[in-house]
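One structure follows; several queries about it will come next.
The complex appears here without one of its protein chains, the remainder shown in place.
Let's turn to chain A:
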Amino acid sequence: MSSIALVGNPNTGKTSLFNTLTSSYEYVGNWAGVTVEKKIGSLKNGAGKLIDLPGIYSLHPLSRDEGVAAQYLIEESPEALINIVDASQLERNLLLTLQLLEYGKPTILGLNMTDVAKARGIQVNPDILTEQLGIPVLPLIARTGKGTGQVLSVLEQPSHIPPVTFQLNYGELAEEAIASIVTHLHKISGLPNLRWVALQLLEQNPVILELLKKRMDISGLLLIADTAQTRLQQEKLALTLPQWIRSVRMDYIRKVCAEAIDSTLQKPHNLTERLDSILTHRFLGLPLFVLFMYAMFKTTFDWIGGPLSDLLDGFIGGQLSDWTNSLLGAIGASEFTHALIVDGLIGGVGGVLVFVPQIFILFLMISFLEDSGYMARVCLLMDSTMERMGLNGKAFIPFIIGFGCNVPAIMAARSIEQPKDRLLTTLLMPLMSCSARLPVYLLFAAVFFPAQQATAVLSMYVMGVVFALILCKFFSKHLFKNETSIFIIELPPYRMPQLKTLSRSTWEKGKGFLRKAGTIILAGSVLIWLMSYAGPGGLNVDMDHSFLAKFGGFIAPLLQPLGFGTWQAGSTLVPGFLAKEVVVSTMNIIYHAPDAAGLEGQIASVFTPLSSISFMAFILLYIPCLATVGVIKKETASWKWTFFSMGYSLILAYTVSLVIYQGGRLLGWS
């Protein structure tokens, strides 16, 4: 089976093209719904696999995303490459193209967004490009799928794509260095195109240097590079070798563009200009953003998501339970099986499934913001605030994704260039209320603050953000002294997201939740139900004498000062560490609630408004869930930081809940 890699700059429409070219769709990596390392899909015509690499500007990696792409090209050997470029930004895009051509694998150039370019008065002549670069150039409109049929038919036989003969002359000095490095490289096997490796070495690509270091002693090669650089400086050609290589490429690109592009009729982005004059307005920008966020939460919880959840809850608690009851009665199931299925499974998993509509709507809106181009503006608007807190505006996107699920959000932090900013974002991510915590807020808000549900829920989100900002300031001041943060963000033109792409990415994000409902939550529910069903006295004991009660009672005294020192509350916390979704399903089981209304009644009698706020705050802050801990370990590659993130959040949760409850009591609330 052949593999074809899809490479290109960010925002050039790679994902659209990927979606149209592939039918099945799988993510590499352990979690769904992220710009994970690389996506793999099967080509529609069955000719092989298509690998979607993260968007990169050059093969010289700055962020971890780019490192993944560079590493892929070095360590794996795709049969062919599709390089997708934005026709309206050709000059910049071609820099990567040249590096890919030097890589030497058969390459197709997908000239995307020809419609956008045309609308802006930029005409690109694909024939001249083909002639200059020596590779097939296919004009595309990936968003609508126009031209993708042609790409597929070229890919039908990847071996038929003509080999690349492209070679750029870097001048006598550099060419000498390249030639002598290549002779050294001949000694080791398993390298891709040697000239390419030599060039990347001269450009000081860290991934290449790392790889070569493992295979051979590279001091000789570095000496060659150094000598060449010194001679370049002596001849006053350039300050450094990488700069020289870049300028040779840029000269060539300018020459190609001058021939292939007719931009005499170029017009500015009218729509983008007009929208930006409002959306990134110095005074209006931020209030508008807050308004959008409020509307987003309102839609999720009040306008659309809430009613849908109620419908689903009515079905699960009513009809589904009734059917199951009568079915189990008809087949004569034992009392144990009956209780297991109705109380354990339907009660536990069903209690979480009712939140599916709200979670999907939230994900849909996040995807919309991402695809429309607004998200980049949000980073811009937030940068000055974030900078004051010691981070940069780019960290804002991961934080917003964190509202969906912390796991993909931590992985999204990979697009941040600086290691310090990335680590801080990762450490603070658990303070973003993920969708798993949402059911808890929704439940308590419905019981204690029925008139202001959206506000109550929103304030929990805000609380997380506020603590994230405070801790950010604190950590960046005390843990990462002397490190500045940088900020640069591209602002893509605004565009209407496509329904197909939207639904696909919403599904990809939400799938993880459903999968968890089917695995961790299912297993957790059954386990917890068993613990509540069995006790030291045997099976089917009174819940107050169950293992669960014993266990919850053990931690309850610790929670007493926080206002919820009952065994019931205590016993939700440990399964809540596995997955926060389990908190509500645990409650469903503990309180034997047939449906949401029943559970709400029970909660109302056990908690007070004040202790409910304290409990919600505790659930928000207390510890990242197991999956998040796993991804923190993976991304930071450090147990120290992993334990640090668990430790600080536990301490924070206890302190905050204590202050809320005791403070509230002093003020005379209950």
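Note that a contact is a pair of C-beta atoms (placed from the backbone, for glycine too) under 8 Å apart; a residue touches a chain by one contact, two chains touch by 3 or more; residues count from 1.
In this text, contacts and distances are computed from a predicted model.
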Check your understanding: Looking at UniProt, which of "Sarcosine oxidase subunit beta", "NADH-quinone oxidoreductase subunit F", "FeoA family protein" or "Hydrogenase maturation factor HypA" names the chain that isn't shown?
Key -> "FeoA family protein"
Review point. Who touches the missing chain here, A:S58, A:Q229, A:S321 or A:S525?
Key: A:S58
Check your understanding: Which of these, A:V164, A:M293 or A:L380, touches the one chain of the complex that we don't see?
Key -> A:L380
Practice item. Could you tell me which of A:S88, A:T501 or A:T628 touches the chain that is not displayed? Key: A:S88
Check your understanding: If the missing chain were put back, which residues of chain A would it touch?
Key -> 57-58, 60, 62, 88-89, 91-92, 95, 120, 246, 250, 266, 269, 272, 276-277, 280-283, 285-286, 380-381, 383-385, 387, 393, 417-418, 484, 486-493
